[in-house]
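This report refers to the structure that appears directly beneath it.
Every protein chain except one is present and positioned as in the full complex.
Chain lettering (A and B) follows the sequence in which the chains are written, and residue indices restart at 1 in each chain.
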Amino acid sequence: MKREIQSFRDRPILRLAAAAGLILLILILLPAYFETYQMQLLTYGLIAAIAALGFNLLLGYTGLLSFGHSAYFGVGAYSVAFVVQYLGPHSMEFYILIGVPAVAITSALLGYICVRHTQIFFGILTLALSQVLYSLALKLYWVTGGSDGLRVPRPSLLMGLLTFSGPSGFRQFITSYYYYVLAVFVVCVVFMWVIVHSPFGKALQAIRDNEVRARFLGLRIRRFRWISFLISGTFTGLAGILWVPLNGLTTPDIVYWTFSGEIVFTALLGGFRNFTGPIVGGIVFTYLKTYAVATTEYWQLLLGVVLVTLVLVLPTGIVGALAKLGERLGMRKT
Amino acid sequence: MAILTIQILNSLLYASVLFLIAAGLSLIFGVMRIVNLAHGSLYAVGAYVTAWLIGRGISLGMPLHWLFVLLPVGALSVALIGVVIEPLLLRPFYRRAEEYQLLVTFGLIQILEDLMRLIWGGTPLSADTLMDALPIIRLGGLLYPGYNLVVIAVGVVAAVILWAGIYHTKFGVMLRATSQDRRMASALGLNVGLVYVSAFGIGCFMAGLGGAIVVPTQAAVLGMGIDALVIAFVVVVIGGLGSLKGALVGAVVVSFVRTAGIQFFPELELAVLYLIAALVLLVRPTGLFGTA
Partner (left out) sequence: MILLKTVNLRKQFGETRACDGLDFVVNKGEFLSLVGSNGAGKTTLVNLISAHLQPDSGQILLEDRDITFTTVTERIKAGIARSFQIVNLFDGLSVFDNVALSIFSREGKAVKMAVLADHDGDVRREALEVLGQFGLSDKSGVPAGGLAQGERKLLDVAVAYALRPRLLFLDEPTSGVSTHEKAQIMDTVSSVVRGGHVTAVVIEHDMDVVFRYSDRIVMMHEGSFLADGTPDEIRANKDVASILLGAPLAT
């Protein structure tokens, strides 16, 4: 076979790597220009992007719409809080070490129950199960702190190498934590990218497109859905683990159904039919919500209206719309 | 013995309200093959509107017995909302992937829930004055509100009217024809759009009526819509989505199980309800009489 030297334009993976590298460079350089508050916001945005990325494996690639992903985010956050409560403050790595298996097990268990059903029953079941966890978080106040929640102090990073105290401690923490989350974010993006482009990822999409045919290819539908659910919940749970040290506090609110709605929103906002959609959605939504909350007490109403409008007008989300625009512009050139 | 009777009556009361909500949901699904996630929130709207109307009625000095008229008025207001929502927000999505329908109705939940908070605030809105309109009944040494029996009666009457309406009127035939085969019905000259909006309106009326009749017995609170949604789904899961008989049977079953559950696990009442939902879906996903 003749080896052809393919140009930059012909090798999509090179273009992708270049674009990603550029964006990463921007994200690395940003803190120099940002105030502490802006950096915090962007960190929250990256965390939301991780949560949405996980969620969209289930929606965009497997075709299952979950209304209960707040459960995994919550389990992640509360795991960290429990570690602090019962084992004392530790390094971030320790929190991740304990938290990730916790969310993985939760996703595995709940997922096993949920994937036996499809469409609307799947959705309602995910909602019902997350509400069970919510009511547990609320009612078992002697364990979970009830509606007051549990506090989580600033963790040390890199196994205790970096600690933050003193007058400039806060600013240092925010800056370091930003880079920490950015690193985890990059790892998550790479992982997820490989997963959706793997044979497993193709199988998921096949099951999404045509369950009957997928079964007649010999694929075990339920097993694939379950594994997808497990990975999805774990990613979102990891986001919860990263979120709570930044927020300083975890309350039952993050397990409530409205938070699941926010996760759904982020995927829709960015566009759930492509890979980068949820990432864009997560970051944009964080800014949108911050603005909405600052503007009105009834920001949920505002977001609900935006959600409905989005579905009516821009169902492919931001990235989808940009892609279509790009196509049209590309066609005009030739 | 009297306590047991009261427990049974309370279960029947709850079942009556559940039946109204679930039957509305089932009717809409049966005819239109869509699931309105905001159905529970509409029930809550019915409760809030009715409680508010009763409050206004009392402050305007309406005689107690006249306040009963406000119950169907509250239900009608919800039906009106439904009649506006269907052509605007739901019709664009009938031919699209089911996710969009779920997303729109989910967004609707957020809008309705926050609207209720905006209009009526966070404190519960009660209408228990209405219960004074009816005598208290003696049951072997214990006292039981007569109003509760009215709630049970409304549920029974509604079931009868629905059944008669669906199986013995021309409109019912239209509903059933459209639910069986939309294209065929349309080809035969039925105005499918009209049938859809009517079915949706009736379904919403029932949810609203459920909220209206329950609110004198328990105040309207934020979040009641979501709880109702999940429980209503448990009911249709047991009884089968799209079946009137199923909604009735499911409502009774869920109601009695809930009452028993509260007896033995009062702390985790909420969790018990949601766990019932999860368990039922695990064990019997097709329901007893479903057409899904």
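Here is the rule we go by: contacts are C-beta pairs under 8 Å (C-beta built on N, C-alpha and C of every residue); 3 or more make two chains touch, one makes a residue touch a chain.
Note that the structure is a prediction, hence the values are computed from the model and not measured.
Taking every chain of the complex into account, the chain not shown here touches A. The residue from A:195, A:305 or A:322 that touches the chain not shown here is A:195. Only one of A:208, A:225 or A:289 touches the absent chain when the whole complex is considered: A:208.
For the chain left out of this panel, the touching residue among A:219, A:305 or A:321 is A:219.
For subunit A, the residues touching the absent chain in the complete assembly are 194-195, 197-203, 205-206, 208-210, 212-220, 224, 227.
Criterion: only the chains that are shown with their structure count from here on.
In this assembly, the C-alpha centroid of subunit A lies 35 Å from the C-alpha centroid of subunit B.
In the complex of the two chains, the subunit B residues touching subunit A come out as 35, 37, 89, 92-93, 96, 98-100, 102-104, 106-111, 113-115, 117-118, 226, 229-230, 233, 237, 267-268, 270-271, 274-275, 277-278, 281-282, 285. Put simply, subunit A touches subunit B in their complex at residues 59, 65, 67, 113, 116-117, 119-121, 123-125, 127-129, 131-132, 135-136, 139, 257-258, 261, 264, 268, 298, 300-301, 303-305, 307-308, 311-312, 315.
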